[in-house]
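First the structure, in the form of structure tokens, and then the observations on it.
One chain of protein is taken out of this complex; the other chains stay put.
Naming follows writing order (A and B), and every chain is counted from residue 1.
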Amino acid sequence: MDLFFQQLLNGLSNGSVYSLVALGLTMVFGILHVPNFAQGAFYMIGAYVTLTVMTLFGIPYWIAMFISMLAIAFLAVLSERIIFHPLRKAEALHQMMGAIGILLFLVAFAQVIWGPNYQQMSSPYGNAIGLFGITVTQQRLIVIVATVIIMLILHLFLTRTMIGAAIVAMAQNREGAYLVGINANMVAMLTFAISGILAAAAATLASPINLVFPGMGDLVIMKAFVIIIIGGMGSIPGAIIAGYILGIVESFGATYISGDYKDIIAFVLLVIILSVKPTGLFPGRVN
Amino acid sequence: MALKVENLSKTFGGLQAVNQVDLEVKKGDIHAVIGPNGAGKSTFFNLISGFHPPTSGKITFNDHDITKMPPNKIAKLGIARTFQTTNLFEDATVLDNVIIGNRLRTKSGLWDAIFRTKREKREEKESLEKAYEALDFVELTELANEPIANISQEQKKRVAFALALATDPELVLLDEPAAGVNPDETEGISALIQKMADSGLTVCLIEHKMSMIMSLADRIMVLNQGKRIAEGTPDEIKNNPVVIEAYLGSDEDESAEVTNL
Partner (left out) sequence: MAKLLSKRNGLIFVLVVALIMPFIVPNDYILHVLALVCIWSISVYGINIFTGYTGNLSLAHIGFFAIGAYTLGLLTVKAGWNFWLAFLAAGVLSIILGFLVGLISLRTNGHFFAIYTMCVGYIIYLIIDKWDSLTGGVRGLIGIPGPASIGPITFESLTSQYYLLLFFLILTIFITKRIVHSLLGRTFIAIRNSEELAQTIGISTKKNQLLAFVISCFFAAIAGALYASFVRFIGPEIGGIFLGFEMLIYLVIGGLGTLSGPIIGTLLIVFLTQSLQFMQEYKMLLFGPILLIIVIFYPNGIVGAIEGIKRKTRQKRKKSGPNKGYSGIEEVS
């Protein structure tokens, strides 16, 4: 039973990270209409920025996280302006190549600046504590709680503001934003900014548990793709729920089936789903 | 009857785009479909050509039930179409765009391609001839080697016609062939459509330009909000109060056109 709760908690914290990344990805999908492979690189750079700010300037964890969120938001907006905006009328293939170009550049950039090695990020919550009879690292609880707070803030922004409503409309339907009568450029930039913020937050939260290295975003982004397909492209609640589900399924899969093949679960799941239903589980959009 | 549509319906989500429409098109006729924007005209064509599966109803073409057929099979049976927005291959020449029209009548596959078999050569030659024949028909032979990007909107429409003709159809569905074309050129397009009918083709035509419809069509069907509200000869349609009301209720210019005729 202890093991069960342990795994549930691990699953929830991993799922939190997945959800945050997938959330940004699914929102950006409404603008790009192609998968943004660069999101994984935003995630990875986000972790490095936090780490650097913390180690170099001795800035506390949460403030470092905030700085990283700003930095990655800027990076995401920059890539929207320089790359995706000029490509908005190009073929999907070229848009995907654009995203891949950004990804490859950022990974190489990280290797040059921070080196190829694995690095550790220390958080003030490294201790393990006892909870309901099991021991958990504080950081895992922090991840879960912080994610909920971030999602709540995002929820308020998306539902209580005009521009938030436009972003939601755009995520589901490109024309939506024009109907609401809001500058589409503005919406695009803001959506990228949000996706950057979410990626940086997710990376900063996850890094003390995992490690920081140039390839840390690869698996996360690939799983995020799986999540947004399972959750329904463009669906915000879908991304959140599917993210948590994947986290939990992986956690239990690793314990009760095989640790070696834990990472394969997401991909097999997706292959099965798309084989049975080629339009995804929630084919909401009509092309 | 070349084409027979019975009780055809299509719903998108909650929207009744096409609602229990019946239509019979006689061989060799020019049969127009008109109606205000969003009436379901393009959707109607999409159903006939197999792009959307109908929600209910039946479509027969030359005694074949084509209701559930995929678009490529329907094309093989002899139904060709053009789109509201022409989507040709801009980088390629006019000729290259049209040659592929004959592909559905050829059989060469991978083997023939790699070994350049007799069949491949023969079929390439046939396709080329077919393409020139079609270009000849639409009077574009001179522009055969011009890239699509260099020709006018009206010429692009003609290329789209040629491509449709190259598939060797019996019935052509034309979705707003004169949209985005200036009045002088519209006459040319009209003449071309007439020429198609004269050569024995059956034509179904969606168009907003009323004068064009009235002079060309043998029969007209009027759609409004997915429903067929009238069907008959141009004269019958012109004087039909239901039609006039439908148009008055929507687009100003068009209603003016209808009543002025």
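In this text, a contact is a pair of C-beta atoms (placed from the backbone, for glycine too) under 8 Å apart; a residue touches a chain by one contact, two chains touch by 3 or more.
Everything quoted here is computed from the prediction, not taken from an experiment.
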Out of B:Lys41, B:Arg81, B:His208 or B:Arg228, which touches the unshown chain? B:Arg81
Touching the hidden chain, out of B:Pro147, B:Gly188 or B:Gly232, is B:Pro147
Among B:Ile30, B:Ile99, B:Leu171 or B:Ala246, which one touches the chain that has been omitted from the display? B:Ile99
State which residues belonging to subunit B touch the missing partner chain. 49-51, 70-73, 75-76, 80-81, 83, 87-89, 92, 95-96, 99-101, 103-104, 106, 108-110, 112-116, 120, 123-124, 127-128, 141-142, 144-145, 147, 150, 163-164, 166-167
In subunit A, positions touching the absent partner: 33-35, 83, 86-87, 90-94, 96-98, 100-109, 111-112, 116, 218, 222, 225-226, 229, 233, 260-261, 263-264, 266-268, 270-271, 274-275, 278-280, 287
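Here is the rule we use: only the chains that are shown with their structure count from here on.
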Can you work out the whole-Å distance between the CA centroids of subunit A and subunit B? 47
